[in-house]
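Everything on this sheet refers to the single structure shown next.
Every protein chain except one is present and positioned as in the full complex.
For reference, chains read A, B and C in written order, and residue numbers begin at 1 within each chain.
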Amino acid sequence: MPIRILVTGGTFDKEYNELKGTLAFNRTHVENMLQRGRCHLGLTVEVLMMMDSLEMTDADRARIVQACRHCDEQRVVITHGTDTMVETAQAIAAGVPNKTVLLTGAMVPYAFGSSDGLFNLGSALSFVQVLPPGVYVAMNGRYFPWNHVRKNRELGIFEGGVEG
Amino acid sequence: MPIRILVTGGTFDKEYNELKGTLAFNRTHVENMLQRGRCHLGLTVEVLMMMDSLEMTDADRARIVQACRHCDEQRVVITHGTDTMVETAQAIAAGVPNKTVLLTGAMVPYAFGSSDGLFNLGSALSFVQVLPPGVYVAMNGRYFPWNHVRKNRELGIFEGGVEG
Amino acid sequence: MPIRILVTGGTFDKEYNELKGTLAFNRTHVENMLQRGRCHLGLTVEVLMMMDSLEMTDADRARIVQACRHCDEQRVVITHGTDTMVETAQAIAAGVPNKTVLLTGAMVPYAFGSSDGLFNLGSALSFVQVLPPGVYVAMNGRYFPWNHVRKNRELGIFEGGVEG
Partner (left out) sequence: MPIRILVTGGTFDKEYNELKGTLAFNRTHVENMLQRGRCHLGLTVEVLMMMDSLEMTDADRARIVQACRHCDEQRVVITHGTDTMVETAQAIAAGVPNKTVLLTGAMVPYAFGSSDGLFNLGSALSFVQVLPPGVYVAMNGRYFPWNHVRKNRELGIFEGGVEG
């Protein structure tokens, strides 16, 4: 079952720049994560952008929608910053019919020891294989339809039950 | 959606005993892994045994089957050594009707830096929420019905296509 | 041989704040590092401050000098941000006669996977036991007298040969 992974950056891929003492993007860690998970799915990884989701523009979201719509795969996982993941999910829902799309991310960068990224990637790649067409967020071991989810910024978790 | 996690040990939970220089079981790491995954599912973790799956007896498997059958939850994830995971899956299939049961494990202990355990746990907890009743193995990002899977010991991966 | 460790913060002790997505100080990691090193020296750890060394004021440096001068131990290790480590070393050299004082730090936070902190701490605690009274920087496996060292910010290393 072919799956496309679209990389957009987010906390997932942030690194520590030791010369500047700041957090920054370099290359994606998604391939390393798939190797560590000994993942044997038929995957194509495509890096669309490497950015903090707070800085995403409408043009960036349009690129993500186009990449979802035009790729050959019916099943797509998107790695994304958590802060505006729901906004991007909404844009995809409006522009990508009949595909199963899962957005996922991390609260802690994969490059740091205690990241939730590997758990979330395993989760998103599993949900995308079995859920019917639609746009979903996969975080905290759960999946949420795009119009029934919000990020609780005080707790750092995603919650359902929000009518879109 | 209530889920039961049954812990049986396996590579997942092996540790390095620094006084003896050997691999050994101590306590399970499953709770730590769930915390690291910021997992917000309704989970009950039950430690059945802590053992290498090569040493499991029929009596051990009978205990696992009983625990699956008698727990209140309809959905069960079992952490298990990979070497005899398929044998245990077969015993559960024979003894536990009408529940969704996912067996998972790891090729590298979670306590060591490069483990696939967190990826597999995220995967198994996701599949168990959406697959219909049946007994499955979740490894390498995939799920396999219990009677269509074998461990390829040369490659260290699980493969499907085996008619049970 | 009694040794005092004075903690001042620096990259050593920075953590990732997952709710804010920023680097911040919380508690020191020095005790954890000593446990991990199975360190069996007679040590007293004293947290003076938890700060980025770029933000240190003259008053902060005066506190460090006082703590070095007034502690009972003849041998002192100071964990410190790398950016102004040499300035603090100079202040200690002016105000603390007849003690062996080693300043050390890290280029990557200990809490992140790939830190040099444990290497540097092992190094500083070793040099402090055998060097004669004086003020030194211990970084990159080397020690430098306070008036013959500078941080090369392009390379992220400390270099000697600078006449003070």
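Methods note: contacts are C-beta pairs under 8 Å (C-beta built on N, C-alpha and C of every residue); 3 or more make two chains touch, one makes a residue touch a chain.
Note that the structure is predicted; figures quoted are calculated from it, not measured.
Student: Determine which of the presented chains are touched by the chain that is not presented, and list them.
Tutor: B, C
Student: Consider the whole complex, including the chain that is not shown, and state which of C:Val7, C:Leu48, C:Val101 or C:Leu121 touches that chain.
Tutor: The missing chain is touched by C:Leu121.
Student: Tell me where the left-out chain touches chain B, residue by residue.
Tutor: Here the touching residues of chain B are 11, 16, 18-19, 21-23, 52, 83, 107-109, 111-114, 153-154, 156.
Student: Kindly note down the residues of chain C that lie in touch with the hidden chain.
Tutor: 33-34, 36-41, 107, 114-116, 118-127, 129-131, 138-143, 156-157
In this section, only the chains that are shown with their structure count from here on.
Student: Pull chain A out of the set; how do the leftover chains group by touch?
Tutor: Leaving out chain A in thought, the network of contacts falls apart into B | C.
Student: Central chain, going by Cα centroids?
Tutor: Most central by this criterion: A.
Student: In whole angstrom, how far does the Cα centroid of chain B sit from the Cα centroid of chain C?
Tutor: The separation of the two C-alpha centroids amounts to 45 Å.
Student: Per the centroid of Cα atoms for each chain, what is the distance between chain A and chain B, given in Å?
Tutor: About 26 Å separates the centre of chain A from that of chain B.
Student: How many angstrom between the C-alpha centroids of chain C and chain A?
Tutor: Using C-alpha averages as centres, the distance is 39 Å.
Student: So which bits of chain C are touching at least two other chains?
Tutor: Only 113 qualify.
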